[in-house]
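Here the complex is missing a single protein chain, while all its other protein chains stay put.
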Amino acid sequence: MNRLTYNHIAGQSVERLAALSDGIFAVAMTLLVLDLRNPAREAIHGEAQLWAALRAMAPQVLAYLMSFLTLGIFWNGQQAQLNACERTDRHITWLHIAFLFGVSLMPFSTRLLAEFIQYRVALLCYWGNILLLGAALLAAWRCALRSGALKAGTAAELDRAIVRRILIAQALYAFGAALCAWSTYASIGFIVAVQLSFALAPRWLSRF
Amino acid sequence: MNRLTYNHIAGQSVERLAALSDGIFAVAMTLLVLDLRNPAREAIHGEAQLWAALRAMAPQVLAYLMSFLTLGIFWNGQQAQLNACERTDRHITWLHIAFLFGVSLMPFSTRLLAEFIQYRVALLCYWGNILLLGAALLAAWRCALRSGALKAGTAAELDRAIVRRILIAQALYAFGAALCAWSTYASIGFIVAVQLSFALAPRWLSRF
Amino acid sequence: MNRLTYNHIAGQSVERLAALSDGIFAVAMTLLVLDLRNPAREAIHGEAQLWAALRAMAPQVLAYLMSFLTLGIFWNGQQAQLNACERTDRHITWLHIAFLFGVSLMPFSTRLLAEFIQYRVALLCYWGNILLLGAALLAAWRCALRSGALKAGTAAELDRAIVRRILIAQALYAFGAALCAWSTYASIGFIVAVQLSFALAPRWLSRF
Partner (left out) sequence: MNRLTYNHIAGQSVERLAALSDGIFAVAMTLLVLDLRNPAREAIHGEAQLWAALRAMAPQVLAYLMSFLTLGIFWNGQQAQLNACERTDRHITWLHIAFLFGVSLMPFSTRLLAEFIQYRVALLCYWGNILLLGAALLAAWRCALRSGALKAGTAAELDRAIVRRILIAQALYAFGAALCAWSTYASIGFIVAVQLSFALAPRWLSRF
């Protein structure tokens, strides 16, 4: 009888999963900048015009900054999970690959939002991308917890901290997305504010 | 007499080969999204039009998802091999570089398929790419086995599991490609179904 | 009472931060070359024309070389910091992510400068990018020092060496940028000279 199947040997290295993830995050975070297009040379005839053209790029730069923040936040979130994992298996690995699919879509969603910043459809696509990231991360965590892949120790406490963080963040993103019924600019402003506070982690927020 | 030749010292680090592979997979998986082009701004005059334009991108998104799955599957496959290797040598390394050549071609094959989805030539190119990946991986495995580069232990059992998986997968891909005699959409649907079942690994499949 | 909050578990791995940084540097340093566009094929009718077209690319190649040097210098600077860190926390991590944001902007600034090499606005944008890199690196260092994340040992001496290096370099860059009041070419020449001497590290400079 043959006990060793392919699924027992695939996807077991946390290090390689972390390396693939760091690579995909690195490319996604850097590709975003390819969408910051130079002003066309023919249209520029002086310093003032160049300065005006650069200022006109402000919404694109805002969208770029927002996505860089988003990817930074989710990179931190995924890293906290992988650090807690003793080993991985193919189910956990595939949930992380689904998460990385969401990461790789981020340059597309960002470009769409920067181009169509006043369209609700673009904003909802962007939000859908963030929702996919959160859902995949939560599923990967639950799967790791269930299959006993975590390091011994603070698993229960960690579980509360990670699940609470994902749910609170996603609730805030969902509220921000809902604001687009009123104005897409309000949505974006709210989401940027949420992300800046996650990144800056002021004292009053660190209780969560 | 001079015993130490260059070929004795080249290509011996499994870690660096793994790092190069993770990097190439990360770039290839993320570059695929560059081909998801935004709808042109001039053509969009309302939410409904933007939504319609996004829905029209469905075949490209499908091709993108299929390739992301494919690369995820082969990343897992290569990782299982490298995990089993104690060391590597220049022949094994060059077979893995040939494998990575196939990986780096994937964004091109995907773009070709997304653009010419109803053309058999495009589908056969895509299938040729998958065949190259499988053949290089099988050759690298056989070479590692022959040259004693594997970790002591379950080599024989591992050998059966890995070779069986590659042959079954390639037989299914070849059948899928053959379906294009009837319809390229049938081919793509079949291949996506195969890949989803490898990724999701349901119970009835895990016997293989 | 619940002591373990998300902020205690996020962003603690120096290795993963180093891996993300290496990835972002690798992509940024390689993407720069995408802006070296081939001469258009239709315009070339002989060897002499191709040679002339390549020589006309000299300013772009110079800007590319300058940015590659800049990124190499800052990669070395960040590496020296990370090597000195025993661990990291989420504040240090986010300051490094801000630094990486500056790194990812570098292909944009470079392209802008290469395209508008005689415009002061472009040169000041480029300098602003370098300033952001220096400021983020200094803040990350100070934060690591204050929070006791450094390895025991030469912290005080290291502190002097790192802070002095960042301040001297930024003072030279600021002087170089100020030269643009006279000529942007003088600015670029001066900055390239500064960077070459950092890279080549001749004897008389190594006292700093």
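In this document, chain identifiers A, B and C correspond to the written order of the chains, with residue numbering beginning at 1 in each.
Assume a residue touches a chain if its C-beta (ideal position, glycine included) is under 8 Å from a C-beta of that chain, and two chains touch if they have at least 3 such contacts.
Since the structure is predicted, the reported quantities are computational estimates derived from the model, not experimental observations.
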Contact with the hidden chain (one of C:26, C:63 or C:130): C:26
Touch residues of subunit A, complete complex, unshown partner: 23, 26-27
Positions on subunit B where the hidden chain makes contact: 2-13, 16, 19-20, 22-24, 26-28, 31, 34, 90-91, 93-94, 97, 100-101, 104-105, 107-108, 111-112, 115-116, 119-122, 125
Positions on subunit C where the hidden chain makes contact: 18-19, 22-23, 25-27, 29-34, 36, 38, 41, 44, 47, 50-51, 54, 65, 68, 72, 75-77, 79-80, 82-84, 154, 157-158, 160-162, 164-165, 199-201, 206-208
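Everything below uses one rule, namely that only the chains that are shown with their structure count from here on.
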Set of subunit B residues in contact with two or more other chains: 23, 26-27
